[in-house]
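With one protein chain withheld, the remaining protein chains of the complex are depicted in position.
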Amino acid sequence: MDTLKIKNLIRELSQLDYQAMYLNDFLLTWEKSDQEIQATFLVADILRGLRAQNVSCRLFDSGLGISLFRDQSTRTRFSFSSACNLLGLEVQDLDEGKSQVAHGETVRETANMVSFMADVIGIRDDMYIGKGNTYMREVSEAVQQGYLEGVLEQRPSLVNLQCDIDHPTQSMADMLHLIHHFGGADNLKGKKLAMSWAYSPSYGKPLSVPQGVIGLMTRFGMEVTLASPEGYEVMPEVEAVAEVNAAKGGGKFSKTNSMAEAFTDAHVVYPKSWAPFSAMEKRTNLYGEGDFDGIKTLEKELLGQNANFKDWECTESLMAKTHQGSALYMHCLPADITGVSCKEGEVAASVFDRYRKPMYMEASYKPYIIAAMILLSKAKFPADTLNAMLTAGNTRIR
Amino acid sequence: MDTLKIKNLIRELSQLDYQAMYLNDFLLTWEKSDQEIQATFLVADILRGLRAQNVSCRLFDSGLGISLFRDQSTRTRFSFSSACNLLGLEVQDLDEGKSQVAHGETVRETANMVSFMADVIGIRDDMYIGKGNTYMREVSEAVQQGYLEGVLEQRPSLVNLQCDIDHPTQSMADMLHLIHHFGGADNLKGKKLAMSWAYSPSYGKPLSVPQGVIGLMTRFGMEVTLASPEGYEVMPEVEAVAEVNAAKGGGKFSKTNSMAEAFTDAHVVYPKSWAPFSAMEKRTNLYGEGDFDGIKTLEKELLGQNANFKDWECTESLMAKTHQGSALYMHCLPADITGVSCKEGEVAASVFDRYRKPMYMEASYKPYIIAAMILLSKAKFPADTLNAMLTAGNTRIR
Partner (left out) sequence: MDTLKIKNLIRELSQLDYQAMYLNDFLLTWEKSDQEIQATFLVADILRGLRAQNVSCRLFDSGLGISLFRDQSTRTRFSFSSACNLLGLEVQDLDEGKSQVAHGETVRETANMVSFMADVIGIRDDMYIGKGNTYMREVSEAVQQGYLEGVLEQRPSLVNLQCDIDHPTQSMADMLHLIHHFGGADNLKGKKLAMSWAYSPSYGKPLSVPQGVIGLMTRFGMEVTLASPEGYEVMPEVEAVAEVNAAKGGGKFSKTNSMAEAFTDAHVVYPKSWAPFSAMEKRTNLYGEGDFDGIKTLEKELLGQNANFKDWECTESLMAKTHQGSALYMHCLPADITGVSCKEGEVAASVFDRYRKPMYMEASYKPYIIAAMILLSKAKFPADTLNAMLTAGNTRIR
């Protein structure tokens, strides 16, 4: 991307309305306006362009990005670190094991105690239905209050790094990948995307990836089909979001219990395992009751249930049914690859291998999406700030 | 805080004598002169003022702050990270679990091996009487020698992040909170502070908080009362320090076995659990002998002993006895709150809730206190350095 192209993107950005993102959180894509979503993509592309030109993107001279992961993670953790580093923030992990959070601290207290110099807080909390997003909002209110009371010098903004409802940094990276792959957002209109359940021998993968995808991709005029075996529904509230978005955006949202049907003529396929919503709710309740034996029993049941659907695999013959036999295959990684990472999994090894390059590219947008979310929440005049970076032209590697 | 006010504070600072702090450690408040203590408060306020004005406080272009925690911690860990980051240092944790420290390294060796690019080392080691502070002095001597021998390019300075004797970053933050709360250090003269033991269902909380408070607050002409049940004495050496300081500073230091007596007419109350000194000494000896069964037995005994003093709780009726019924309640957090974090604890929920805002404010001074300690030990001409920061006016968020 050359300087002129970057300048044009900045000009485009300057014409959008995204002021409400300033000092605000990014928790669910459907809470953001179309222009805010578009601004996020633009800033991500601009930052990537600047970095590729070896231009420093340091918005911050110093400052902390707090990462709070309640579930294991490689790529989201590294994406958050990369985004923070790109902008000049140092990451500090809030490891609840290492900390004193256990003995009797409220969310409000912890949120303030870690935020004295925090510019951003990234949270991943996707294990329990009804918990993750709620927790993020509690943290958000706590730091807002701390800021208003003068306890905090700045109001850290939150980035949802995956919750029980949405996984906005993933779905936004996925979408930016689609935009570039198809040569612009306009070209996505009418394109068919199959968000499909797929078999995995592991248990309890979060719902937030399929939910994030149907909640976001329907906004761009895409025809999104959610395919799953019976009993593998996602949260009904998010299906409702997808329907509203499809109606507004000129796209479609439909459901099916046939993977083959969803794949037929699809331009994009996203086959991925997830746990059934109702089971996840049951699990949350068991957890609430401290019934760990019940949880174990439930897990066994679910693995047994999964095993009924081993034919939900993204095979070559299914891929052949897609548009011109060459739909774009997507995955948030890591995937369960048949014969590679497990005996029977989400995807055939030959399919996975063929799409390795675009999949890595898909993943590569995440750090820039996160950086864009941070920048839009912390820079008062983002277009001016980016323009100043370009003009100053300070080199990243000297 | 406006620019003029910051300038005045810098001018005030420049008139103090604190040259002995350069390349020196901060281990016990009572090893520092009154002017050094005052300089620390001034620098903390100046740094906070600069940051609130979005002025970069980077003393360092690069460099490491080593954190060595031998006990769990959230707020002290984050305060140290924040302070380092504010000044431009990156934190590197010396996790003794992850490292090879176990198999046969001396303190001297480890201290040098982690200090090749270390500007500051923050240590928390508060578990065993006679050990923590001693360990810090061993580290200090080791790096001093390494520096003199040319092994180290710089002499890292140590900050005591809590030891068996003192908790200077806590007591200094507490004191700065008092200074601001009462509108200046002069207004603290004659004010009554009750440092009181309180019941907790947990065992073995360090003595360094009450010791730090009686060692420091007595210097400001305050009338400090240390209240505890019989058998919950603190280290006699520190009581002696408090007495000397009270005599020199025009304050008072007294002891009582009645919480109510201590609270009567108090302007400030600090009710907090700690372990009895003699029991901690016994525990250290058992530890030295490797008698872990003996330690378990001792812990049970102590919890039983604690249970005799459940009425040592900071209740509304006790608060009503304080000066105008509205003493400032303080706590280093996290607190054991009755009916919230435990069945019976240090403080009634309604009292704790009412003082949440000032308590968070109290905590918010700690990063600036630590940053001030670092700056005073690493900048040769601190007032000039701060003045240069203000004049340069480099923005923290660009």
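Note that the chains take the letters A and B in the order they are written out, and that residue 1 is the start of every chain.
Everything that follows uses one rule, which is that a contact is a pair of C-beta atoms (placed from the backbone, for glycine too) under 8 Å apart; a residue touches a chain by one contact, two chains touch by 3 or more.
Source: prediction; values computed, not measured.
Across A:Glu90, A:Asp125 or A:Glu313, the residue that sits in touch with the chain not pictured is A:Glu90. The chain not shown here is touched by just one of B:Ser14, B:Asn54, B:Gln72 or B:Gln92, and that residue is B:Gln92. With the whole complex as reference, residues 48, 51-52, 56-58, 72-75, 77-79, 81-82, 85-86, 88, 90-91, 202, 333-337, 340-342, 356-357, 360-361, 363-364, 366-367, 394-398 of chain A touch the missing chain. Although one chain is not displayed, chain B still touches it through residues 58-64, 90, 92, 94, 98-101, 103-106, 108-110, 112-114, 116-117, 119, 146, 149-153, 378-379, 385, 388.
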